[in-house]
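A single protein chain has been removed from this complex, and every other one stays in its place.
Presenting chain A:
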Amino acid sequence: MADAAITVEGAHKKYGDTLALSGLDLLVARGTVHGVLGPNGAGKTTLVRILSTLLRPDGGRVEVAGHDVLTEAREVRLRIGLLGQHAALDEELSGRQNLEMFGRLHHLGARHARVRADELLDRFGLADTGRKAARHYSGGMRRRLDLAASLVTDPEVLFLDEPTTGLDPRGRTEVWTAVRSLVGGGTTVLLTTQYLEEADQLADRVSVVDRGRVVADGTPDELKAATGGDRIDVVLRDAGQLGAAVALLPVPAEGVSVDPDRRLLSAQVTDRMAALSGVVRALEAAGIEAEDIALRRPTLDEVFLDLTGGDERAKEAV
């Protein structure tokens, strides 16, 4: 792809005996937000560290903003911003001191580094933090400062490695808002996450990664459509009738997930409307009262578990 911001072909990385990446391929178009979704240990962080020149791949071709991460590391570093899993800040210094320092290290010059620090502090709502050291910031504030630090140069490509892990819902919303404000400015964003909701909210395209390789790739909607199709959810008034109701759904009983706590039955269906009217009629005929019946797309959770497989499937009852 000529306008690819990130090209990864057959990337390998081994730590001792552990294969962190085993032939990972990835193509990210300029100006898009790309989600990399995977469980712990899937290789997400290894991928980000290789893309941001912190780690050398053992094999494969890796290009960021048109430059090879191995042979043109400096060219790559001029064009990227990195928000790692752990705050990459000098926590003894204030927000302003941090941003000025990073500006100077990007060779903006003393005066412009100061101007830029002011802009960023304003933009991320940190203008009134004064001389307070970053280690006294709240989790959300520190994350915003970290994000500001990775934007000192308006990078072409921005890496966000699990940007909201460990944040409370408010901090998470703050970071999401900040990320959304970047998009449209032409920045390409690669975002890794374990939170499916996060990928769904922010990403144009998603690559699902498992055991060091991409197992599925597409828009969130495509991924949902590709695996599973639509689902019907039925909430009964009486949990005691769940067993009887399972037989009435237009799928084999083993395909129905049952959540007794929520008095919920859920099953995958092929023909949406036929399934809906069929279930309504069958419940009526059997004298089973339903509180709610709904057709819906599968959640990314379901897609994710479907693709990465494993014993987690039991939890699928959503």
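Heads up, the rule we're going with is that a residue touches a chain if its C-beta (ideal position, glycine included) is under 8 Å from a C-beta of that chain, and two chains touch if they have at least 3 such contacts; residues count from 1.
As a working rule, contacts and distances are computed from a predicted model.
> Out of "Phenylacetate-CoA oxygenase subunit PaaC", "Glutamyl-tRNA(Gln) amidotransferase subunit A", "Transport permease protein" or "Carbamoyltransferase", flag the one the UniProt entry gives for the chain missing from this complex.
UniProt lists the chain left out of the view as "Transport permease protein".
> Using the touch definition from the top, which of A:H12, A:R61 or A:R104 touches the missing chain?
Once the missing chain is taken into account, the touching residue is A:R104.
> So one chain is hidden, and I want to know which residue out of A:G35, A:G84 or A:G140 touches that hidden chain in the complete assembly.
If we include the chain that is not displayed, A:G84 is the one touching it.
> In the full complex, which of A:L19, A:L93, A:V183 or A:V258 touches the chain missing from this view?
A:L93
> Looking at the whole complex, which of A:L54, A:A127 or A:L167 touches the chain that is not displayed?
Of the candidates A:L54, A:A127 or A:L167, A:L54 is in touch with the missing chain.
> Pick out the residues on chain A that sit against the missing chain.
52-56, 74, 77-78, 80, 82, 84, 86-93, 97, 101-102, 104-109, 112, 115-116, 119, 133, 149-150, 152-154
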